[in-house]
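Data block below; observations after.
Shown here: the complex without one of its protein chains, the others still in place.
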Amino acid sequence: MFYRENGQFKSTYASDQQMLPILQDRVFMAGLLVVAFGVVPMLASDYLFLSLLIPFLILALAAIGLNLLVGYCGQISIGHAAFMAVGAYAAYNLVLHVPQLSFLVVLVLAGLIAAAVGMLFGIPSLRIKGLYLAVATLGAQFFMDWLFARVKWFTNYAHSGSVQTSPVELFGWTIDTPHEKYVFLLAVLILFTVIARNLVRGHIGRAWMAMRDMDVAAEVIGIRPVYAKLSAFAVSSFYVGVAGALWGFVHLGSWEPLAFNLTLSLNLLFMIIIGGMGSILGSFFGAAFIVVLPILLNQLPQMLGIPMSTAMVSHLEFMIFGALIVFFLIVEPHGLARLWAIGKEKLRLWPFPH
Amino acid sequence: MAGAANERTRRVGEVILALDGVSLAFGGVQALKDVSFDVREHEVRAIIGPNGAGKSSMLNVINGVYHPQQGTIRYLGREYHDMDPHEVAVSGISRTFQNLALFKGMSVLDNIMTGRNLKMHSNILLQALRIGPALREEIEHREAVEGIIDFLEIQAYRKTAVGTLPYGLQKRVDLARALAMEPRVLLLDEPMAGMNIEEKQDMCRFILDVNDHYGTTIVLIEHDMGVVMDISDRVVVLDYGKKIGDGTPQEVRANQAVIDAYLGVSH
Partner (left out) sequence: MKKNWPVFLLCAVLLVGLVLPLATGASAPGFYVEVLLGGLMTGVLYSLVAMGFALIFKASGVFNFAQGAMVLFAALAVARLAERMPLWAAILVGIVIMIALAFVIERVVLRSLVGQEAIALFMATLGVTFFLDGFGQTVWGSDIYKIELGIAKEPVMVLQGLFQGGILINKEDVVATLVAVALVGVLALFFQKTATGRALRAVADDHQAAQSIGIPLNRMWVIVWSVAGIVALVAGVIWGSRLGVQFSVSLVALKALPVVILGGLTSVTGAIVGGLIIGVGEKMAEVFLGPVLVKAFDLAGGGIENWFAYVLALLFLLVRPEGLFGEKHIDRV
C-alpha cells in the first residue's frame, strides 16, 4: 500500500538511471541520514560508538572494497587485509615524514599506494583463475605480514614493531572524541558508498560483472580483461587501503603488524558472503553482522546465566561463525541483501499476498 | 522472395572477410582442416554442416577465441591469426553464441549496454562522480540501446534479469547485445536453435532487417535448411572440419558430396 511505484513515471533516461528511482526509497534514505547524523549521536553512549559503530563504519568501507573485487568482478581474494595494512602503514609513514599534509590528502595517497600494490598482486589474476587465484592471494597476506614485521623502515625502527599515532587533525579540528570520530567516518563512508554505486552503474561496473559472469564472452564483446581485472583490484585496494588507514588511525590508535592478519581477511570475506556478494547494501549488512555477533556472544553467558571462560566464548564464536557461514551458503547464498530484497518485494505487494 | 534476393545481390560488395587455409586442433582432435572461404560485404553467408563439423570452432577462430595452428584470417585488408578477442571486437566483428553466453547476473538492459562498452571511454574518476562526460555518455549510449530494444521488440523486459526469461527472448537479447556493438560483420551461431515457427520467422525478419537497414554483413550457422535456402546469398558446407561445398544455395543443394555428408554416407 505504501511501497508502490504507481504514478512515478520517468520521462528522461537520467531520471530512470538515478540511484534511488522510487520516491519512497528516497524518503527512507533521507530519514536514515537524519537518524544517523542527528539522532544517533544524541542517544549513543561512548561504548556504543567505540565498540560497535566505529568498527562497523570502517569495516563496512572495507567490505564494500572487497565486494567490488569478489562480488562484482568475480576475482577471489582471501588475503585482502594485506592491503588494509598497506594503507595503514602508508598513512603512518606519510604523516610521519610529511606532516604538513592534510589528513584527507594522506588518506587519498594511502589509498592510491594500496591501489598500486593491489594492482601488482592482481597481475596473476590475468593468468590464474578461481581457486588457484584464491590461494595465490593468500601469499599476498603472508608476504605483507612478513614485510611489515621485518622491514624496520615501515615501523620507523620501533623496537617492538608496533606503531603509535596521534589523533587525526582536520582543518584545525581534532577528532578525538568518539562522537567526532563517528561523524567523520560516517561522512567518509557515505561519500565512498556513492562513488561505489556510481562505478557499479557505469561502464566499468558492467565490465566487471561481465568478467564475473562469463569472461570469454566478455572479451568477445570487446571488454579488455586486463583493464577490467586490474581496475577492479585497484579500486578495491583503494577502498580497503583507506579503510586500513582509518582502522589504524581512528579506531586502533596504535597497532602491531599482526593487526591485519589472516583472521581479518577471512572476516572480510565472511562479511560479504553473509551480507551478499555483488551488493553494496550487502556489505553493510555483513559488516554489521560481523561486528555485532561477537559482542552478542560475549553477553550470552551472562544472559543465560552459564559461566564460561573467555577462551570458551572464543571457541563458541568460531563454531557459530563457521556454522553460520555454512548455513547462509545453503539457505541463502546471496546473503542478507537478498533477504532484504525479498522483504521489499513483499512490501510492494502488502497487504496482498501475491 | 527471389526479387528481394536480386536486390541484395546487386548490393553485395567486395570481399571483407576471408579465411586462408585455417587448421585448428585441440590436443589430438582436428577441428578444422585447411579451410578457406571468403565473405563479401553486405551479403548473408550461411555455414552449414552436420553436428561436430567444426562450424562453431570456425566462428571462434574468426573471433580470436581460438588461435589456429595454421592459416590466417583476412579482415579489411589485414591478416591475423593470433589477435585477442577484444581487438577483433573493436575492429567491427561481433557475434551471438550457440549457448547464449549472456551475463546471468545482469538485467536485459545492462547486458545490451555491455555491448556498448567498447565505445565508452570516460575515465574512472568521472565515472566515480558520474558527472559531465561520463553522465552524458551513459545517457547517449542508453538512447542507442533503447533503439535496439525497440527494433527487437523487447521493451517490456528491459529491467528483468536475463536468467528468468524464456529461451527465445534470451536469444533476442544475445542478438541485441551483438548489435549494440554496431558491427560491420555479425556472426550468428545457430540463432534459431530451439525456436518454434513463429519465433523463427521473427528472427529471420530481424536478421534481414539488420542486413538491409544497417548493411551489416551476416555470417550465420544454421541447421534449418528452409531458412538457409531462403535468406542466404551464399553457403559454405563443412564436414569433419573440411570444406566440402561453397556456392549459392541452389548450387550447394545439388552438390553430391553435401548430400552424402547429410545422409551419413561415409566418404
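For clarity, chains are labelled A and B in written order, and residue numbers in each chain start from 1.
Just so it is clear, a residue touches a chain if its C-beta (ideal position, glycine included) is under 8 Å from a C-beta of that chain, and two chains touch if they have at least 3 such contacts.
Source: prediction; values computed, not measured.
*Asks:* Would you mind spotting which of A:Ile128, A:Val194, A:Leu252 or A:Leu293 touches the chain that isn't drawn?
*Replies:* Spelled out, the listed residue whose C-beta touches the missing chain is A:Ile128.
*Asks:* With the missing chain put back, one of A:Val98, A:Val226, A:Leu296 or A:Met312 would touch it. Which one?
*Replies:* Only one listed residue reaches the unshown chain, and that is A:Met312.
*Asks:* Going by the contact rule already stated, which one of A:Ile22, A:Leu50 or A:Leu262 would touch the omitted chain in the full complex?
*Replies:* In the full complex, the listed residue that touches the missing chain is A:Leu262.
*Asks:* Which of these, B:Ile16, B:Leu32, B:Ile47 or B:Val65, touches the one chain of the complex that we don't see?
*Replies:* Result: among the candidates, B:Val65 touches the missing chain.
*Asks:* What is the set of subunit A residues that contact the non-displayed chain in the whole complex?
*Replies:* Its contact residues with the unshown chain are 76, 124, 127-132, 134-136, 138-139, 142-143, 145-146, 149-152, 161, 216-217, 220, 262-263, 266, 269-270, 273, 311-312, 314-326, 329-330, 333.
Following the convention adopted for this analysis, only the chains that are shown with their structure count from here on.
*Asks:* Write out the stretch or stretches of subunit B touching subunit A in their complex.
*Replies:* Its residues touching subunit A are 63, 65, 84-86, 88-90, 94-95, 97, 101-106, 110, 113-118, 120, 122, 124, 127-130, 134-135, 137-139, 142-143, 146, 177, 181.
*Asks:* Once bound in the complex, which stretches of subunit A touch subunit B?
*Replies:* Residues 13-14, 17, 195, 198-199, 201-204, 206-207, 209-210, 212-214, 216-225, 231, 235, 278.
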